[in-house]
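Heads up, this is only part of the complex; the chains shown haven't been moved.
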Amino acid sequence: MRILVANANTTVAITELCAAAARAAAAPGTTIVAATPRFGPAVISSRAENIVAGHALLELLAEHAGQVQAVVLAVSHDTALEAARQLMPCPVVGMTEAACLTACLVGGRFGLLTLGGVETYRELIGRHGLSARLSGLEGLPLTPQDAVRDPARAEALVLEGIGRLAEQGADAVVLGGAALAGLAAKLAARSPVPLLDGIACAVKLAEVLVALDLPKPRAGSLAPAASGRESSGLSPALAALLRG
Amino acid sequence: MRILVANANTTVAITELCAAAARAAAAPGTTIVAATPRFGPAVISSRAENIVAGHALLELLAEHAGQVQAVVLAVSHDTALEAARQLMPCPVVGMTEAACLTACLVGGRFGLLTLGGVETYRELIGRHGLSARLSGLEGLPLTPQDAVRDPARAEALVLEGIGRLAEQGADAVVLGGAALAGLAAKLAARSPVPLLDGIACAVKLAEVLVALDLPKPRAGSLAPAASGRESSGLSPALAALLRG
Amino acid sequence: MRILVANANTTVAITELCAAAARAAAAPGTTIVAATPRFGPAVISSRAENIVAGHALLELLAEHAGQVQAVVLAVSHDTALEAARQLMPCPVVGMTEAACLTACLVGGRFGLLTLGGVETYRELIGRHGLSARLSGLEGLPLTPQDAVRDPARAEALVLEGIGRLAEQGADAVVLGGAALAGLAAKLAARSPVPLLDGIACAVKLAEVLVALDLPKPRAGSLAPAASGRESSGLSPALAALLRG
C-alpha cells in the first residue's frame, strides 16, 4: 500500500519530519510517499496562507491521483481536507482530524495543545462536529523556533499545559502542529493521559480505510462533481482531475 | 466610498451580474469596483473548485488592497471569507453571511433556498455559528442553465420552495447562489416572507462597516500575522500582503 | 429617513445620551427622533423591571407607528424586541442584537463587557441564537454611578476587562449597557480588538433595513396577528395597533 504524506507548506524539512513520523507509524507493507507543494507559504500561520496552501496541496495531490491508495494531509489545520476527499479517487485523512477521532476512542473528552493561538483549532474541531468532545485548548506562548532552541524548556511547558488540560477534564491530549511532531512518544511516560500524534493517527486510519475498501460516494456532498468542469490557469493534473 | 465586488470564479458574466446588483443596492456615494480572478474554475460546484477559487480570490483582493474601503465577496460559499478579513486592511463581507445576518434582523428563524445540493450551505451556516437560526434548506433540482432557459418555471419552483420553507418555520428566506441574483426583488410581492439577496445585503453591510470606522483587530484570530512571512510562487501583490 | 430611538426606562438623561450617540452615527439624511416611555422603571436592573419596561416601550412605539421609517431600541436588554418587530409596520433593531451581529462581521468569536451581572446577557445572546459566537462575558464590579464619579478608574477597569476577553478568544468586544455609551470610540485606540457600541451599530443596521425596503412577513412567527384583537386598559395607540 502506498500512502501519500502531503505537506501543505513549502518547507521540505517539515515534509521530511512528517515522512519520518509516518514511516515510524506505518505497517510493514505500507510505503510512505512524501511530497511538498510547488508553491505557497513556507509556514502556515495565517488564515490567508492556509487558503493558498489549500490550492497548492490540491495541485500536489492531483499529481499523485491514481498512484497512491490513500492520502495523509501533513498539516495540522486539515487544510482542504473535505475538498481533497471529494476530489481524490482514494481515501484522504487529516492529521488533526485523525488525532481527534482517535482521542474519542481513548476517553471521554480530549484537550488540544499547540504553539501559539488556539482559536483556529477551536473552529477546526467545530468543523469536524466534535466540539462536544473538546474539554479545552492550550496555546503555549512559544514559537517553533523557541522549541528548537531550548527543547528541554519546551517539553517542560508542554507537560505543564498537558497537566492543565487534564485538570480541566481531558482524558487524552492531541498535540497540534508540526513543531510538536514526535513529542507524543517522547513524553508519553511523563503524561497523566495519552498523547496523540496527528501523523501517526492519520497513517493508521488511512491504512484502515484502504483495508475496508469502501467505495467513494456516488451521491451527496462528497460525490464527484459532474464531469466537464472548466477552469483556467491550473496545473494540468489538477485541471484534468477537476474536469472529471 | 469604493467597494470591491470580487467574484471568485472566472466567468465575467457573473461578475457583471453581481456588479449590477451591487450598484442597484449601493448608496449614492458608493462606487462599485467589480473584478474577476485571473485563474480558477469557471463556476464553483465542487469543494475543490471552492479551495482553488479561494486562492484566486485572495490574489485578486491583494491587487486592490489599499485602493478600496471595503470588499464584498460575490460568491455564495463565502469563499476564503475569514482569510480575506484577516488579510485585507479594510472590512470584508460575504454575501451569504450578509444575507443570513440580515435575516436575523427580520425574524426568528430563516430558510435558505438554492439550486442543487444544500449540504455545503448547511456547513457554511454552521461555520457562521448560525445553525440555531436556520429553519431548513431547500435545494431545487434545477441547474442554472435550466433557470435561464425557462425562467417562468424556475420562478414557480422557487416560490414553491419558499412556501415549503415558510411552512417549516422560516420567517425569512435567503436566496443562495448567483443564478438567483435579482430574484429576491422580483418575487418579493409573491412571497409570504421577506427574501434576502446576498449581494444587496453585503453591499449595505459593507457600507455600515466603513461608516463605523472600526480598527482592525491587533490581537486574536483575525490579527495580522507577524511580518516577514515567506512564500513562493504567489502573485507579487499577494506575496507582499502576506509578507506584511 | 426618520429613525425612532426609543429608550425603555423613564430617565430622560439616558434618552438624551442615546440620542446623541445615534445622531453621531446616523447618515446625513437620517433624522433621529428620541423618545422616553410614559411610565416604568427609572433604570432596568431586574427581570421584572424589564417586563414592565417592555409594555412601556410598546406603548411608546405605538405612538410613532407610521411616522418613522425604523426603530432602534435604546436598551441593552433588547427589551420586547421580537414583539416590537411583529407589531410595528417598520424595521426594529435592538442595540445589543445589532452590536453582536456587527461583531460577527468583524471576527470569529466576540466577548461582551458590562457593569454588574452577566447572566441575563448570556441568556440574551442565547435568545439571539449566537451562543456559538460568544467567547465570554465580563461583568465589572462597578455601578453606573461609580463610572460617572471616577471615569478614569472606570476606563482602566474596562480596558482590563477587554484584555481578559481578548485573551479568552474574543476578536471583538460588545460594550453592553447605557452607562458605557460613547466609550467604544473613546477607547478604540487603546483596545487590542474592535469595540462595538450598540446604539451606533443599531442606527446603521436600521438604515440598512430601510434601504433594503423588505416587506414585512405575511406568514410565520413575525406575521401580524389576525385583526380584531381585543384588549383593555391599554393606551389608545397601542390598543389600535394591536387591533390591527
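Letters are used for the chains, namely A, B and C, taken in the order the chains are written, and counting of residues starts over at 1 for each.
Assume contacts are C-beta pairs under 8 Å (C-beta built on N, C-alpha and C of every residue); 3 or more make two chains touch, one makes a residue touch a chain.
Model, not experiment: these values are computed from the prediction.
Enquirer: What number of copies does the complete complex in this structure file have, with 3 given?
Expert: My count for the entire complex in this file is 6 copies.
Everything below uses one rule, namely that only the chains that are shown with their structure count from here on.
Enquirer: Using mean CA coordinates as chain centres, what's the chain B-chain C distance in Å?
Expert: Measuring from centre to centre gives 27 Å for this pair.
Enquirer: Whole-Å distance, chain A centre to chain C centre, using C-alpha means?
Expert: Using C-alpha averages as centres, the distance is 43 Å.
Enquirer: Can you tell me which residues of chain C touch two or more of the remaining chains?
Expert: 108, 132, 169, 171
Enquirer: Considering the complex alone, what residue numbers of chain A touch chain C?
Expert: 118-119, 122-123, 126
Enquirer: If you look only at chain C, which of its residues touch chain B in the complex?
Expert: Touch list, chain C to chain B: 25, 27, 82, 85, 91, 93, 97-98, 101-102, 104-108, 128-133, 166, 169-172, 188-189, 191-196, 200-201, 204-205, 207-209, 211-212, 214-223.
Enquirer: Going by the contact rule at the top, pick out the chain A residues touching chain B in the complex.
Expert: Within the complex, chain A touches chain B at residues 10, 38-43, 45-52, 54-56, 58, 80, 82-87, 117, 119-120, 123, 126-127, 220-222, 224-226, 229-234, 238, 241-242.
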